[in-house]
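Structure, as structure tokens:
Excluded from the complex is one protein chain; the other protein chains are retained at their positions.
Note that the chains take the letters A and B in the order they are written out, and that residue 1 is the start of every chain.
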Amino acid sequence: MRGHGTYNTESGKCAASVAGVVERVNKLISVRSLHARYNGEVGDLVIGRITEVSHRRWKVDINSRQDAVLLLSAINLPGGIQRRKTDADELQMRKFFSEGDLLVAEVQGHFQDVPQALVQRCKTHFHTLPYGVDLALGLNGYIWVSKQTTQSSKDQDSDAIYSNDNEEIDQERREAIARVCNSINALSRHFLHINDTTIKLAYEASLHFPVKDLLKLDVMEAITSEVKAGIR
Amino acid sequence: MSRLELIGPQGLRNDGRRVQELRKINCKPSVLSQADGSAYIEQGNTKCLAAVYGPREARTKAQVLHNRANINVEISLAPFCMSERKKRSKSDKRILEIASAVKQTFETIIKTELFARSQIDIYLQILQFDGGTIQICINAATLALIDAGIPMVDYVCACSAGCIDDEPVLDLNYVEESHDTPELTVALLPKTGKITLLQMESRLHVDKFQSVMEMATVGCKKIYNILDDVVRENVKNLLEKKK
């Protein structure tokens, strides 16, 4: 039986159509490519950016082969969780999400299943790093790094979810966020897995250098070799 | 133009190669940061950079095909790529023709039915030109598409061949091309040996045709070996890093 990344030749044989690794599960053979665009699975956490606002739905760019669709009925509206969507809501769609906004979402529709190579599926994708930084690892390759939220979700005012105001972030926190971003960048350049363990290791390794040096190639190499050593 | 000997007394061509020798190929995938797939290839002194974006959302509604992905190819030549500096517009007829040939070649090779309603863009930039536009564009595009992970039926390798003084020669450079050498460009799928592109613009005696074709086919297979090695090595390196 043949899975993804393969096709049937005229002579009936199975051939690979991408350059990658062969995966064999029982009788199913598939070839997983290293650089594919994101193809989602149901239940995946992704981070996207709104590209278009249309009638009762938004088009979201999630770094995949097509933009995803976010329906008005799929978001939490202020004033309670289950509420009928009225006409007023339709007219005010821009109040919730306008073009260019970023959001975290879960895939509910059908796509083909070739996962983005570096971000692994694990139990939870929301992490809090001990340096006061919150991390949301989207499976589509987009990652959201932010300051740690102090409120629990129950107490949160539902209106505030859609506000565009940022909380105050102090100097150290900003540095920590920048450091985390640069470490993630270094990991991806050197093609290492991105999960909370590797990010923590990379962060620790990066503490030797000032934040802006993390953009240099040799520094990135040093950090990634330490991470590799740490994993083994 | 002065008549010069394209094949010297010892059977060596003007750049020191023998008649059946390919120019030295140097290629490297994954060279750009923004593109989904990219490749850089040098064949002798011709240098080409390819970038592939896709599959992604089609930019205009008109380009959307309901059952396949739309492929878009754009080629640009740097003004300093030839010995005489000349700025070529994007709608130069010759360039458009080559782009169209590349597009048609890849339409059958890429498994477009897997990506309905999306678009795959292939951009090629020629930095230095010393003969063999179509062949280097096709080779560079193949490498870039593989790097982007777009499923394809097979590699497409292209090579040019010609006939000088009744002898079939492989991989013509600019000097040879401009001296009225009949030039045949062949693109083929190495595994099955099928030919996807065949182009010739000058006169060639039908008796010689067979040998020139064979020469070009052999050249394509050699190029395939080189490209395949590079791709395999690249994937191996990346996998090792991941571990």
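As a working rule, contacts are C-beta pairs under 8 Å (C-beta built on N, C-alpha and C of every residue); 3 or more make two chains touch, one makes a residue touch a chain.
Just so it is clear, contacts and distances are computed from a predicted model.
S.K.: With one chain of the assembly withheld, which option in "Pyruvate dehydrogenase E1 component subunit alpha", "Phosphatidylinositol glycan anchor biosynthesis, class U", "Extra-large guanine nucleotide-binding protein 1" or "Ribosomal RNA-processing protein 42" matches that chain's UniProt protein name?
M.R.: Matching "Pyruvate dehydrogenase E1 component subunit alpha", "Phosphatidylinositol glycan anchor biosynthesis, class U", "Extra-large guanine nucleotide-binding protein 1" or "Ribosomal RNA-processing protein 42" to the record, the invisible chain is "Ribosomal RNA-processing protein 42".
S.K.: Among the chains present in the display, which ones are touched by the chain that isn't there?
M.R.: Per the touch rule above, the missing chain touches A, B.
S.K.: Touching the left-out chain: which of A:K95, A:R174 or A:H208?
M.R.: Touching the chain that is not displayed is residue A:R174.
S.K.: Using the document's definition of touch, tell me which of B:V19, B:L49 or B:I138 contacts the absent chain.
M.R.: Residue touching the absent chain, from the options given: B:L49.
S.K.: Which listed residue (A:D101, A:D134, A:E204 or A:E226) would be found touching the missing chain in the intact complex?
M.R.: Once the missing chain is taken into account, the touching residue is A:D101.
S.K.: Provide the residue numbers of subunit B that touch the chain removed from this figure.
M.R.: 1-2, 4, 8, 12, 14-17, 21, 23-24, 26, 28, 31-35, 38, 40, 42, 44-45, 47, 49-51, 53, 59, 72, 74, 76, 78-85, 87, 90, 121, 123, 125, 127-130, 173-175
S.K.: Please give every residue of subunit A in contact with the chain that is not shown.
M.R.: Residues 49-51, 99-102, 164-166, 169, 171, 174-175, 178-179, 181-182, 185, 189, 210-212, 214-218, 221 of subunit A touch the chain absent from view.
Going forward, only the chains that are shown with their structure count from here on.
S.K.: Which of the residues in subunit B come into contact with subunit A in the complex?
M.R.: Residue list for subunit B touching subunit A: 30, 36-37, 54-57, 111, 114-115, 117-118, 146-154, 191-192, 231-232, 235, 238-239, 241-242.
S.K.: In their shared complex, at which residues does subunit A touch subunit B?
M.R.: Residue list for subunit A touching subunit B: 5, 7, 9-10, 15, 17-21, 33-37, 61, 64-67, 112, 117, 190-193.
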